[in-house]
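Shown below is the structure under consideration.
Every protein chain of the complex appears in place save one, which is left out.
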Amino acid sequence: MSRIIRTSVLAVFGVIWLLPVYLFVVNASKSPLTYTSKEAWVPTDFALFANMGEALQLSGLSASVASTVIYSVVSPLIAVLVGAAAGFAIVALRLRHGFAWFVVIFGGTVFPLQMVILPLFDGYSRVGLFDTQLGMIIVYTAISVPFSAFVMRNFFTGIAHNVFEASVLDGATTWRIFRTVYLPMASSALVAVFILQATFIWNDLLLGLTLSQSDSVRPIVTTLSGMQSTYGGAQLSTVLAAGVLVSLPTVVLFLLTQKFFARGLALGQY
Amino acid sequence: MSALAKRTTPYLWSARGFIAPGVIIVAVLLYLPLLWTTYLSFTAYDGLGDPQWVGLANYAEMFDDPDFLGSLGNTLLWVVGTLVIPVGLGLALALLTWNLPGGVWLRLPFLIPYAISGIGVGLIWSFILSSNGALDQALGFFGVDETPRWLVDAPLNTVVMIVAASWQGIGVNALLFTIGLNSIPKEPLEAARLDGATGGRLFGSILWPMLRPLTTVVIGLSIVASLKTFDIVLGMTKGGPGRASETLALTMYKETFVNSQYGLGSAIAVFLTVVTMVASILYLRQQLSKKNEI
């Protein structure tokens, strides 16, 4: 297919894909006092910053930012390395019963998270992890590991095994092969797993709600979600404005990491 | 056997060391709670006092409920829907942007929805699909006045929620496929190109087989995620009207958290886990074991 056709098709669908985002921003910008749902598509006024300010004040969002940043950076970072190590063990080191071990890790994603939270709360309050940043980092790491292991395991299968054997002949230890050969080759997959999990954690509600209480430990969306309820609280446009505000860092993260996916990595050289 | 075993042995401890952190953290934080849930599924428990052993009563009650089947049906609709739309379109998107100048930026509009928080997505799609909402207003502008009640009429409401979920999920799938495409070695590709392979033939003979590791990831995750569909349904229809758009995960949630029937909720969770586990193992073994035999 010619480049022009591909580009136009992508551009048209891209615009369609952005329509809900347009609605999101336009309606987040309307003043709650004059808001009606009858002019959904029309930007009637611009109160986005006022609404964001209101949201910040109502939710005490700012207290949660620092801890949420820590969770969204540290946990996926650990998870991506733990997952890559698991994939390396199975694919490159040919761990015995590799498939079974893989299923054990992958099984972590299988059951509904809602059923895990109450026993977790019980265990956490017993060992003193409840309402601690360490506790949140551990649990976010745990839920990120299966996805990470899955992607990394499958990515490594694309690397010919003689890459490993050649390194062994060079006298490298397994740890060094992992660190200097496999991890660098997998950088695009590592980055993809990292940003996807970071976004997931940034937007998590369930675990934050159950395993934390104080403003300095609670993740950001947990604070945000309390804003709108039947018993009064913020209006739709204020909540949407808060949503725009909270989504900005993840959008920026996606923008900044795009260059990692721009080209094929030079796997061919091995 | 013996050849393989011998070759494996030098790295046995090393391999165990590499896989241990992953296994330990998953086992402690996710499997232990699952054991507790499994135990609860054989008890009557309302969250207070102590659980009372009731054997298989919760399972009997679960299969006895006519609405359970409806819930199961909706869940299957989600599985099929998210396999066709986000996986299919995600692959198409990855192929279209692959090696295209500016492809990275053309893919970006599809990734932005994933960056938006779940609450925002639920709110904005409720807003779009509401009667006289944004979609109806747009259709009205083009002269279409008779529109269905998107979130009320079943099974249409499940279908439009699958569309909303796809809107958010397609970019991620495209990203994973892109990683797969980018890791394909250059030599066989160029050889195929020199042979004159383009379009469909290039895809069928080279790309599709080489993409398989990542296709497996995308499909495997899609199956698991769709079986657990919960947030978006809770946010948009709460499973209603009645129980028309309920999924299994939502049924489980209602029994556990709304009705405080932890035993029944746990039984549904166990059922859901078993179904998901069996489906994933069947799929993954078929896909992964071939690769493992190399």
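The chains carry the letters A and B, assigned in the order they are written, with residues numbered from 1 in each.
Note that a residue touches a chain if its C-beta (ideal position, glycine included) is under 8 Å from a C-beta of that chain, and two chains touch if they have at least 3 such contacts.
Throughout what follows, contacts and distances are computed from a predicted model.
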Which name from "Sigma-70 family RNA polymerase sigma factor", "Extracellular solute-binding protein", "Cytochrome oxidase maturation protein, cbb3-type" or "Hydrogenase-4 component F homolog" does UniProt give the chain that's left off?
-> "Extracellular solute-binding protein"
Per the definition of touch given earlier, which of B:Phe42, B:Trp150, B:Phe177 or B:Phe271 contacts the omitted chain?
-> B:Trp150
Which listed residue, B:Ala15, B:Leu29 or B:Leu207, touches the chain dropped from view?
-> B:Leu29
Among B:Gly17, B:Gly73, B:Pro188 or B:Gly240, choose the residue that contacts the chain missing from this document, as touch is defined above.
-> B:Gly240
Tell me where the left-out chain touches chain B, residue by residue.
-> 21, 24-25, 28-29, 32, 36, 39, 46-51, 126-127, 129-133, 149-152, 236-244, 253-254, 256-261
Chain A positions in touch with the non-displayed chain are 31-38, 57-58, 60, 67, 70, 74, 78, 117-119, 121-127, 129-135, 137-138, 141, 205-206, 209-210, 212-214, 216-218, 222, 225-236
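One rule holds for everything that comes next: only the chains that are shown with their structure count from here on.
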Per the touch rule above, chain B residues touching chain A in the complex are 4-5, 7-8, 11-12, 14-19, 21-23, 25-34, 36-37, 93, 96-97, 100-120, 123-125, 127-128, 130, 132-134, 137-138, 167, 172, 175-176, 178-187, 199, 210, 213-214, 216-217, 220-221, 224, 228, 230, 249, 252-253, 256-257, 265-266, 269, 272-273, 276-277, 280-281, 284-285, 288-289, 291-292, 294
Can you check the complex and tell me which residues of chain A touch chain B?
-> 1, 3, 6-7, 9-11, 13-15, 17-18, 20-21, 23-24, 27, 37-38, 40-41, 82-83, 85-86, 88-90, 93-96, 98-99, 101-120, 123, 138-139, 141-143, 145-147, 149-151, 154-155, 157-158, 161, 174-175, 178, 188-189, 192, 196, 199, 202-203, 205, 221, 224-225, 236, 239-240, 243-244, 246-247, 250-251, 253-255, 258-259, 261-265, 267-268
